[in-house]
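Every protein chain of the complex appears in place save one, which is left out.
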Amino acid sequence: MASKAMRQSVGLRALSNGFLAFWCLLASFPILWITVMSFKAPRDAFAASAWDVITGPETRAAGNGLSVLDIIVGITVLYFTIRWAFGVLPGLVRQVFPSSLIVLGWLVGAAAYAIAFIIVFFGILPPVLGVLNGLLGPLGEPIIGLTTIHYYSVWVENAFFRNFLNSLLVTAGVVTISLTVGTLAGYGLARSGSNLAFWLLIIALVFRALPHSVLVAGYLPWFINSAEILRPLLGDISPTLYGQPWAIIAVLVAINQPFTIWMLRSFFQNIPSELDEAARVDGCSHFQAFRRVIMPVMWPGVITTGLFSFLLGYNDFLVTSLLLDAQNQTMVPAIAGYFNRETTTTDQVEAVAAAVSIIAPLFLLVMVFQRQIVSGLTAGAVKG
Amino acid sequence: MKSKTFFWFVAPSVLMMLVFIAAPLVSVLIQSFQVTQPVMQTVETETCTPGFLTQTCTTEIKTIPIIDEVTGKPQTTTEWVGFLSYQRVLQMDKVWAAISAGQWGDILQIDFWKALRFTLTFTLLTLPLVLGVGLAIALAVNSAVQSIRGPVIFISLLPFIITPVIGSLAIYWLFVGDGILTVALENILERDIAMFAQAWTIEILMYVFRVWNNAPFAFVIFYAGLQTVNMDTLESAVIDGASRLQRLRHVIIPHLMPLIIFIAIIHLMDVYRVFEEIVGFRSQAHVISLQWLTYDFLVPDDAGNRAISRASASAMLTMIGIVILLIIPLRRTWRDHKGGAH
Partner (left out) sequence: MYLKKLALAGAVSLLGSTAAFACSYENEVPLKSLSAGFEAWKAVTDAMAECGNFEAELDQEFRQKQPAAFEANPSLYQIGGVSNGTITPLLNAGTIRPLDDLVAKYGQNLNPNQLIRVNGQIMAIAMMVNTQHMMYREDILSDLGIEQPTSWGDVLAAAEKIQEAGVVDYPLGATMKSGWNLAQEFVNMHPGFGGAFFNADNTAAVNSDAGMKTLETMKALLDYTDPEVLVSDSTYVQQQFQQGKIAMANLWASRAAAMNDAAESQVVGKVKMSAAPVAMDGGAPATTLWWDGMVIASNITDAEADAAFRLMMEGLDEDMVTDNNDAAIWLVAGYQPGPLAEGAIATATATPAPPPYPSTTQMGLMHTALGNELPAFLTGERDAAATLAAIEEAYTTAAQEAGVLE
C-alpha cells in the first residue's frame, strides 16, 4: 500500500489511528485490569474506586508496595523484554535452529525466554531493589501497593503447577493428534471431488454446530462405567476412562475435527494439485506424494490450524470439568473451583491470580506465533 | 483420487467423529422419543436427622425406586412416547392459545420460545457487528505504519485467545454492583445504574462481550485476506477515479467475499451455541439461550433427577435450527463444489 495514490488524507489517517487506539484500549483493558487486581489485597482489589484499585492503599498499609525506583526499573525491564521478544528473540531462534525444526525452536526459545524473565524479574530484581530502596530514603518509600501473595498461594500452597502440567499434557496431545489425523483427512478431502467428500464436509459442519453440553453429558455414564462395559472385550485390563487425560484428549480431538479438516482442506486446495500429480507421474503412490511433496510445503497452514487446536484444548471448560477428576484436572476447571464453592473475597482474588496465570502462556504463544498466524492464513487465504 | 485411497486418508478422522460425535447424537435422537423411568414404590420411612443437640425423627410416606435384587440397581422401564417430549418442550397448545387470544407476548414466557428468541436475535445481530468491526480493524491496521502493526495485531488478538470463562468473568466484575466501569458510567450519566438488574442492559453487555471476543478472529482473517488484494486492480481503480469507498465496495469486499462467508459460517455456529455468557453474567432470570436450556434440563438436581428426554428433544430442536441457519451460506459451497470439482 505504499503507492502514492493510496495514501490517506490527514483526517482519515487520524480517524483510522484513533479508532485503532480505541480498539487496543478496549481489547486490552479487561485483561490489564484483572492483572492489576491480582496484585492487590482483597479489600483493594474489589474497591469501588478505580484509583484505590490501582494504588492499593490497604495493600500498601500492610507493608507491600513499590517505590518510585521500583516502578522505573520495572517498566524499563518490561519494555526491553517486550522489544527483544519481537526483535532479538526471532533472530536468535532462526540462528540456532535449522528451518526444519523451527516450530520446536520457537517453543524452546519462548519457554527459555519466559523462564529467564521470571528469574530476572522476580528472582534478581527484588533483593537488589530492596537494598537500593533502603539506601534511597524517602524516594525508596512504597507509593503503590502491590503484593504477590496470591500468586504464592495459588502456585505453591494450592499446587497449581500440577494443573499446569495436566494442561500441558492435554493440550500437547490434542494438538499433535488433531493435526496428524486432520492433515490426512484435509488432504484427502481437498483432492477428492466426489459427492461423498462434499457430504462428509457438510456433516462435519453440522457436527461442529452441536451444543457441546449434549455430547458431554452423553459421555459421562459411559466413561464412568467403561471398565464394566469393556470387560467382556478386553478382560481385566479394561480401563475406567473417567479421569484419564488420554480419553479427554480423544474427546477434544473429535470435537475439534470438523474445524480442523475444513481449515486444512482450504490450505491444501491452495497447494496446486499439479505438484502431487507430477510426483504421481514419477511413480509415487498418493501417500508417498503426500509425504515427499506436500509435507514440506504445508507447514504454514498446519501451524495456524495447530494454534486453533491449541486454544481449544487449553481453554476447554465443559469437557474437562465433567470428565476429569481432581488429580488430573487442567487449569481452567481448576479455577472454576475457586468461584463455585462457598468463597471468600480472598478466594476470589486468588482466582483472579490463577486466571492471570492461565492467560500468561497464551500471551507468550501469540507473541511468538502471530507472524505465523497471519502468514499462514495469507498462504491459505481460507476459502469457505 | 481413487475412493479406496480417499477412504484411508479420511478414515482416522471419520472414525473419531463417528465414535465421539455421531454415536452420542444417535443416542440423543433415540432418547428424545423415549422416556426412561425408575419403577417407583411408596414405603413408610423413618428418617432421623440432627437438630442442634438432639435429633428429630420423622416418619413419612416416601416414593422411592424399587431396587432390583439381581443387579442391585434400580429397576427402570423404557417407553416409546412419540413426540411427547417435543410437545413438553415446545408447549404448542399454549402457543396456539396465545396466538388465538392475540397475546403474542405470552409465547415468550415459554422457556423454549424465550430461548429461541434470544438465540436468534443474538446470532443475527452480532454477525454484522463482528464482520463490521473485524473489517474496520483490518483496514485500519493495514493502513497503519509498518512498525506498529506487530504490537497492534498482538493486542487485537488478546480478546480472542483468552479463555472465554475468564473473559466473561472479567467483564462481569467490571460491571457488577459498584464495578469500576459501572461507577464510571454513573459519573458520566449522573444517575444510579445497575447493569444486571434488567434484561436489556444484560443483553447489551452480552452483545458487547461477544463482539469483543469474536471480532479479533474476523480481523485476523480479513487482514490476511487484505494482503492478497490485487494491487494492479486497486491502482487501476484509482486511475479510473474511484473514491476510497467505491474501491472498498467494488474491489476489496468482492475479493474478501469467500472470507466473509467463511467467517459468517463459523460465527453462526459458534454464536448459536451461546452459553458462557448466560452462566458468566448469571442472566438466567432475564435471558436464556437454547444451549443453556438443554444444559439446564441435563444438570441433575439435589435428588439426582435429570430431564434426559426433554434435554434430548431440545437438543434435536437446537440442531434443526442450526441446519436451517446454515443452508443459506452453504448453498454457495455447494455451487463451488459442483462447478470446481477437481
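Residue numbering begins at 1 within each chain, and the chains themselves are lettered A and B in the order written.
By our rule, a residue touches a chain if its C-beta (ideal position, glycine included) is under 8 Å from a C-beta of that chain, and two chains touch if they have at least 3 such contacts.
The model shown is predicted, which means the values in this text are computed figures rather than measured ones.
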item	value
Contact list for the unshown chain, restricted to visible chains	A, B
Of A:22, A:152 or A:246, the one touching the omitted chain in the full complex	A:152
Option touching the unshown chain, where A:127, A:232, A:283 or A:296 are the choices	A:127
Touch criterion as defined above, residue of B:86, B:112, B:196 or B:209 at the omitted chain	B:196
Touching residue (missing chain; options A:227, A:284, A:297 or A:364)	A:227
Positions on chain B contacted by the hidden chain, ascending	35, 37-40, 45-58, 61-65, 67, 72-74, 77, 85, 88, 109, 111, 176-178, 194-199, 281-286, 296, 299-305, 307, 309-310
Residues belonging to chain A that touch the chain removed from view	41-43, 46, 48, 119, 122-123, 126-127, 148-149, 151-152, 156-157, 159, 220-221, 224-225, 227-228, 240, 242-243, 321-322, 325-327, 337, 340-346, 348
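The rule is simple: only the chains that are shown with their structure count from here on.
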item	value
Between chain B and chain A, distance of the C-alpha-averaged centres to the nearest whole Å	22
Complex contact set, residues of chain B against chain A	1, 3, 5-6, 8-10, 12-14, 16-17, 19-22, 24-25, 27-28, 133, 136-137, 139-144, 150-159, 161-167, 169-171, 173-174, 178, 180, 183-184, 212, 216, 220-221, 223-225, 227-228, 231, 234-235, 238-239, 244, 258-259, 261-262, 265-266, 268-269, 272-273, 275, 290-291, 294-295, 298, 306, 311-312, 315, 318-319, 322-323, 326, 329-330, 332-334, 337, 341-342
Chain A - residues contacting chain B, complex	1, 3, 5-6, 8, 12-13, 16-17, 19-20, 23-24, 26-28, 30-31, 33-34, 37, 48-50, 53, 86, 180-182, 184-185, 187-194, 196-198, 200-202, 204-215, 217-219, 250-251, 253-255, 257-259, 261, 273, 285-287, 311, 314-315, 317, 332, 335-336, 339, 355, 358-359, 362-363, 365-367, 370-371, 373-374, 377-378, 381-384
